[in-house]
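Yeah, one chain of the complex is gone here, protein chain that is, but the others are all in their spots.
Labels run A and B following the written order; every chain starts at residue 1.
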Amino acid sequence: MASEPQATESASGLPQLDFSTFGNQIFWLLVALVVIYFILSRVALPRIAAVLAERQGTITNDLAAAEDLKVKAVEAEEAYKKALADARTEAQKIVAETKAAIKADLDKANEKADQEIKARTAEGEKALAEIRDGALEAVRDVAKDVTAELVSAMGGKADGRSVSAAVTARMKG
Amino acid sequence: MEGDIVQMGAYIGAGLACMGMGGAAVGVGNVAGNFLAGALRNPSAAGGQTATLFIGIAFAEALGIFSFLVALLLMFAV
Partner (left out) sequence: MATEAQGAGDGGLVFHPMDQFMVKPLFGAGEVGFFTLTNVTLWMALTVAAIFALLVLGTAGRATIPSRTQSIAELAYDFVRKMVEDVAGKDGLVFFPYIMTLFLFILFANVLGLLPMAFTTTSHIAVTAVLAMMVFLTVTIVGFVRHGAGFLSLFWVSSAPLPLRPVLALIEVISYFVRPVSHSIRLAGNMMAGHAVVKVFAAFAPMIIISTGIGLLVTPLSILAIATIYALELLVAFIQAYVFTILTCVYLKDALHPHH
């Protein structure tokens, strides 16, 4: 094959080894590379680097802002909890005060009622004692009268003083 | 006649050169298989070694490509 002259380009030889085209390829390759290099180093790469840096900055800022907001949220929660706790203690205080007031009223009323009951009891006892005394007197009178009658009926002479002394002694015994 | 014999030899040589493909296949398979075996044992280290994997595959494959090149040269350039 090599012995054949290159009459038809397609028939023989590897196109890659056709040295007559090397200069052309290398020239255009270098042109292309230089153009790409300048496109990249002058425009594309700085731009992409700037975009990436900016995005990184934005992300960092956003993260910081999120952190701030989080701290604020925690603070708000704490404040809320504190308010809740305050309100609860306040409520308990009010409840305790009310309870104490009611208890005081109740105690007062109880005491008053107790005193009244005592006074009534004392009155009742006094009345009872009077009645009892009255009854004893009556019984003595009746016993004296009956004794005097009995003594006179038996023919004795009823001495008022001795009769009453005897009755009194008898009743005591 | 003499040219025909030369051409025959070139074709036979080209066919023989294709056996190099088998060698490249063994080499690439060896690299990839060993990488996989290692990666399954220690998956955390596998990620950092993919570049090495590709370099190894490229080296192994390049030699197969050389045999292909020899075949082409015999077919078209000799």
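The definition used in the following text is that a contact is a pair of C-beta atoms (placed from the backbone, for glycine too) under 8 Å apart; a residue touches a chain by one contact, two chains touch by 3 or more.
Keep in mind that this is a model prediction, so the values were computed, not measured.
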item	value
Omitted chain - touching chains that are shown	A, B
Among B:6, B:46 or B:72, residue touching the chain not depicted	B:72
Residue touching the undisplayed chain, where the options are B:16, B:45 or B:58	B:58
Residues from chain B at the interface with the omitted partner, ascending	51, 54-55, 57-58, 61-62, 65-66, 68-69, 72, 76
Positions on chain A contacted by the hidden chain, ascending	9-10, 14-18, 20-33, 35-37, 39-41, 43-45, 47-52, 54-55, 58
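Everything that follows uses one rule, which is that only the chains that are shown with their structure count from here on.
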item	value
Length of the line joining the C-alpha centres of chain A and chain B, rounded to whole Å	78
In the complex, chain A residues that touch chain B	1-3, 12-14, 17
Residues of chain B defined as touching chain A within the complex	3, 7, 10, 72-73, 76-78
